[in-house]
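One protein chain is absent from this view; the other protein chains keep their places.
The first chain written gets the first letter, and so on, giving A and B; residue counts start at 1 in each chain.
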Amino acid sequence: MALAIALLVLASTAVLAHPLSNRLGRDAGYPLGALFLVSLGLIAFDAPTVLDGGAVEFERQWIPALDVAFRLHLDGLSLLFAILVLGVGALIMSYCARYLSVEYDHGRLYLLLGAFATAMLGLVLAADMVLLFVFFELTTLASFFLIGGQGLGSAKPATRAFVITATGGLSLLAAVALIVSVVGTTDLTEALERSEEIAASPQGPWIAGLLILAAFTKSAQLPFHFWLPDAMVALTPVSAYLHAATLVKAGIYVLLRFSPPFAGMPGWTIVLVSVGLATSLVGAVFALQQHDLKALLAYSTVSQLGWIVALIGVGTTAALAVAALHTFAHALFKATLFMLVGIIDREAGSRDIRELQGLYKVMPVTATLTALAALSMAGMPPFLGFVSKEEAYSAFLELPGPWGWVVAGIAVVSAAVTFAYSFRILHGAFGGGKAQASLYEPHWSFLLPAAVPAVAGLVFGLAVGSLNPLVSRTVQDTLMVETDADLALWHGFEPALYLSMVTIALGVTLFLLRAPVGRALDRPLLPFTGVQVYEASYAGVQRLGDLVGRSTRSGALAPHLVWPVLSVGALAVVGVLFVGELPVPVAPLTRTGDWLVVALVAVGVLGTVVTRNRLGAVSMLGVVGFLVAVWFLISGGVDLALTQTLVEVLTVVVAVLVLRRLPRRFAPAPRRRVVPAAALAVGAGLAAGLAVLALTGRREPSPASEVLLNQGEELTGGTNVVNTILVDFRGLDTFGEILVLAVAAIGLLALLRRDAPADASSPDATAPDAVADTAAGDRTILAVASRVLVPVIVVISVLLLWRGHNEPGGGFIAALVGGLGVALVQIPRGAGARSRLKAVPLLSAGITIAVLAGLLGLLRDSFLQPLKGDLVIGSFSQSFTTSLIFDIGVYLVVVGLVVAAVDRLANGRVVAAAEATQVPPSAADLASMEEPTGERAVVRR
Amino acid sequence: MSAAVLVAVLVAGGVYLLLQRGLVRVTFGFVLLGHAANVLLLAAGGMSRREPPLLSTTDPAVAADPLPQAFALTAIVITFGVSVYLLAVAGNGGDDDAADAEADPSPARMTEQGVEL
Partner (left out) sequence: MNDLIPFLLWLPLLGAALTLAAGERVRLQRAISFTVSALVLAYGITMLTLTSDGSVVVEQVAGWPGGIAIPFAVDTLSALMITVAALLVLASTAFAVFTGDDEDRYFLPLVLVLSGGVYGAFVTADLFNLFVMIEVALIPSYVLITRRGSASEMGAGRIYLTVNLLVSTVLLAGVGLVYGTTGTVNLGELAGAATESVGAALAGGVVLVALGAKAALVPVHSWLPRTYPFASVATTALLSGLLTKIGVYGIFRVYAVMFSGDERLQTPWLVILLVTMVVGGLGALGESAMRPILVFGMSSQVGYVLLGIGFFGELGLQAGIFYLVHNIIAKGALFLTCGAVEHEEGTGELSRLGGVARREPLLALAFIAAALSLVGIPPFSGFVAKFSVARAAAIEGEWIAVALVVAVSLLTLLAMMKIWNGVFWGADPDEADHSFAPGASGAVPDHTDPMSSTLLRRAKVAITEGPPGGMPRGLILPGLALAVLSLVLGLGADVLLGLTGTAAQGLVDPSAYVIAVTDR
């Protein structure tokens, strides 16, 4: 329970950050730091249990469905890291209170630091792998915003760091998923108890690899190391906390935590040790190269992390003990150094090591503290850094065979370089004459946070034995073996001691030769920087993405339309390969008469395809349409044929209305297009034909059709089965269908504004006069015709509507006939004239009536269920169903569409106002909504 | 068989027009494809029984399957509605492949369009 409370207390710092900062300004750091200590106290409350070998646990349900729970536990390893997170955190918060300038967005910084610390504590306390992943990513996230600051110059470094570490997070996620696939639970403790299974499973190596990737990215190992120096654009306190003590240690923690399955695996050892040492060496050299103190410390951190990774790779109890100890030691001296660099920077206004000549003369305390930390980093006795280095040597020497000495040798070199740059800092602080006379010692409150860990480094060095319980507990809980660390300042004359001496000797030499060494290093050591590599590969991915997108980047239709065709074609090929034996048709499907229609259609289609003349194409299309109607007729589809004919007429009318505005002839197709198009067309035709051949006409009449034909009449009272299907059985389809028509009509109204006669509209100007003349001629003829025809047509259409239930007819056919009438009335009137019929009322009335007719059905049972009744007027009696009302709705919608089409296609045009697209759409709408008819409202917010 | 050939012809013509420049021809292509789909629907009901399903005059035993006819009828009307709108677009600036970016498929161009709003 205490664990959860500790976490909550820490989280509260994030919540309180803004309120406190608003009241106290930068001093908010003190109360917040105090909260860190409270949290630490709560953890410490459980520490004895842990040190006695127990473990403290806490569990609450979270996502049972994935068996993910909010599991926390505290063991040695967690305790060690928790102390670092909270202890250093408290120091940093109080350091911020002095470091930050008075006018700064303190609330934001404190909030992010608090959030980060919470995530970090959660990470080390998590006893559930998913929970661990969550906190792992949250630390990444918090550091992203901490580094990014205002998102100006630091945006790119922050993004690089984020992408690298988030990659690690994702691979951690994959690792967790794989582990779950082995052990079937996300419970960390249980998973680790079944380490052998994990190690033995085929996923084992992958899991190890993914975990290593996660750790290396987070802990800045080669080749991902570059993000850490890059991230130095962050505020110094942030660097001190994240990039020295905690965030970068998350990777170390993950490696330690997941050691049990893999420790001792050759692959694990080889990778960790080799990469770790390489990183340690390269980092150290880079550090030696730097003049900017902060950059120096960053590379130094990279180097030290490599050192720890190598120790984890060795995997023996002794090695892990040192790894734990060095993690602790490094946090102490590196945090100190960062804080001091911040102080020096603020006081001396520079971080260039060359400008710090004789700092001790003006800032003795600062200089002394710097010395303490630097000496510990250099590994001088009696500091903690010395102990951890010495122990490390003995650990390395445990490696089998010659490897022990090889590794130890490299380690010595790396340590020597470390020694050298540590002394460069010392020399910077103490050597030379007074350079900065104007400086003075900062206030003690600014120094105190840095002083604590600096002194601790010395104290713990002298009394290193006091760390034994914690360290041995850590090792035991990490490897789950019984062991006891015996850390001591003096181990007697052992190989390790001689190695230490060599190290110091080498280090001193390097330091004394600093002038030539500096010249030698004062140039790029590699032809490229990590950042350049990152940016290059990012640009590469970008180019690849652009390449992938290019195929889609065409405004032409064909490049998009071929894909559906090809997909169906592919399916057809599969079909031909796999279809196998097909049932034989139950009865002859073809009749001789069919072929005549087919042949004529073929001719019509060919004509439509080849002609360049638009009107010619339309008429050919019309011919094909009528032939298809004939086909329907000989297939027994009377209503179908009727509908097809009427639709064809209307389509032609519409097409002609549209074509009036377009050039008379089609643009000739480019040669290069004809052949592939033709080939694809033939292929598609073949596929479709085969599909019909293979997949139709090979079964008995469907049960549904039997029911419809045999019981249709008694069920609906209608004898025209097709129409009973349309209005009764599948009224829902018809319902949807009229909506399509209604929306098409709305589309015309929305797209084509009726604010100017079409003839004035620009496209028409391009149309040849001849068309206009003939159009005029047609008009007079039509005008005469309409006077005679229209009344007749209206009567017919009403009759058709009435009788539709029993004989061919019905709402659609009737309405299409009526629509023809409307067309006949409208078109002769020519441009500018408007119909007495308004589209919008027709449409909304039509839909409403259809819906209401359907709702009547709810009186009985169900939406759209028809109610039968007898309509009696005097002697005249007629059976009647509500589906007739539905049909009226259909009728109105169809007429509405025709009205809208005739009106807008003849007289409307696109209002190009929307072209002014750089102005916000609302404005564009307002412009395009100016309609003399006042048909549209202009509402302003 | 005849139905299959008819569908093949209509689809071939339709697809060819689909791949031409200019929305009007493409629309004509869709009209042909629409016919093909409706012929296919009727064929799916079986072309052996072809008497119109009017119970007052026809013996159910020889009547054509009415269900696909209803489907086709619905499809015809839907195709009509969409074609009308398509033609409207074609007749008002959408027709010629003026917006044809084949010439210059650079991302810049498309995003220029992308931000036009």
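The rule is short, and it goes like this: contacts are C-beta pairs under 8 Å (C-beta built on N, C-alpha and C of every residue); 3 or more make two chains touch, one makes a residue touch a chain.
Treat the numbers as computed from the prediction; the structure is a model and nothing was measured.
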Selected from A:1, A:15, A:66 or A:270 as touching the chain missing from the view: A:66
Residue among A:575, A:607 or A:663 touching the omitted chain: A:575
Residue ranges of subunit B at the interface with the undisplayed chain: 18, 23, 26, 30, 33-34, 36-37, 40-41, 43-45, 67-68, 71, 74-75, 78, 81-82, 85-86, 89, 92-94, 99, 107-108, 110-117
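Basically, only the chains that are shown with their structure count from here on.
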Centre-of-Cα separation between subunit B and subunit A, whole angstrom: 37
Subunit B to subunit A touching residues, read off their complex: 1-26, 28, 31-32, 35-36, 38-40, 42-56, 60, 63-67, 69-74, 76-78, 80-85, 87-93, 95-97, 99-102, 105-107, 109-110, 113, 116-117
Residues of subunit A defined as touching subunit B within the complex: 546, 549-550, 553-559, 561-562, 565, 585-591, 594-595, 597-598, 601-602, 605-606, 608-609, 614, 617-618, 621, 624-625, 628, 631-632, 634-640, 643-644, 647, 650-651, 654-655, 657-659, 661-662, 666-667, 669-670, 673, 676-678, 680-682, 684-693, 695-697, 699, 701-702, 704-705, 708-710, 712-713, 719-722, 725-726, 730, 733-734, 737, 740-741, 743-744, 747-748, 751-752, 763, 806-808, 812, 897, 901, 904-905, 909-910, 917-918, 921
